[in-house]
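What you see is the complex with one protein chain gone and the rest in place.
Up next is subunit A:
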Amino acid sequence: MNKLILGRYFPGNSLIHQLDPRAKLLAAIGFIALLFVAINWQSYLLLIVCALIVMRMSGIAIKMYIRGVRPLIWLILFTVTLQVLFTAGGTIYLDCGPITISKYGLINGVFIFCRFVLIIFISTVVTLTTKPIDLTDGINKLLSPLRFLKVPVDDISLMLTIALRFIPNLLDETQKVMDAQRARGTTFGEGSLVEQMKKLVPIIMPLFVSSLNRAEDMADVMEVRGYQSTRPRTSFRKLAWKKQDTIAIVIMIILTGIIVVLRQLGGYYP
């Protein structure tokens, strides 16, 4: 469980940490969109440099970000391989029937690789430097225009908050149930795949039951404390948009401008 970097928060006091979650979310979404606007190596180079600067500024070791890529590396390599093998055009280096390795294929592969890695890096920057609760607040605020379309934005963000709040509890509980089963003589991580899966049943069932009980208790508590989804609520958490947030957004806009101009330089293939 500890290997999962995505979705974890690293306390810190860097400039990136201090940014408003809304600014961070917007900038990250903008950056990811830019990755699909960029079509030549100049723009990718610029984006890579920007990403590295932001990662550096977050004050978190680059190693952590690389660890974030690791669980997805096979998916990335698979996609890249497909691109390399099945894109035709330009100089052909290898030709085996339907499979060709061409210049365009290789370039495409490199670009796709950069895209994937940068998407992971940037979203990891956001999750590593923002408290989950601030993130849900940010999402709530950003989604709030949807209220006019009768989307239950507040309910969704409360659900998110409670879900996040219970992740450590569920992990603890899983550990407890596993210990209890171990005390009864189960050994985990041994036997055939089918056997191992069978051993998971006595873990999942108690977890499921206790989660249901928990949910029921919690619903009672929320009701007693006056929670009604139909009633307007005030919010105890306030987000403060500061100058640095505006600056971050302005930088994003400038970056977008540059990428769009670079796009005029020419297409994918030099």
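The working rule: a contact is a pair of C-beta atoms (placed from the backbone, for glycine too) under 8 Å apart; a residue touches a chain by one contact, two chains touch by 3 or more; residues count from 1.
Operating definition for what follows: contacts and distances are computed from a predicted model.
Participant: Would you kindly match the missing chain to its UniProt protein name, picking from "Ubiquinol-cytochrome c reductase iron-sulfur subunit", "Heme exporter protein C", "Glycosyltransferase involved in cell wall biosynthesis" or "Energy-coupling factor transport system ATP-binding protein"?
Facilitator: "Energy-coupling factor transport system ATP-binding protein"
Participant: Check the options A:Ile203, A:Met222, A:Leu239 or A:Ile258 and report the residue that touches the missing chain.
Facilitator: A:Met222
Participant: If the hidden chain were put back, which of A:Leu77, A:Leu146 or A:Ile162 would touch it?
Facilitator: Of these options, the touching residue for the absent chain is A:Ile162.
Participant: Going by the contact rule already stated, which one of A:Gly30, A:Gly59, A:Gly90 or A:Pro132 would touch the omitted chain in the full complex?
Facilitator: Hidden-chain contact among the options goes to A:Pro132.
Participant: Need a quick check: the contact residues on subunit A for the chain that isn't drawn.
Facilitator: Residues 131-133, 161-162, 164-165, 168-169, 172, 214, 217-218, 220-228, 231-238 of subunit A touch the chain absent from view.
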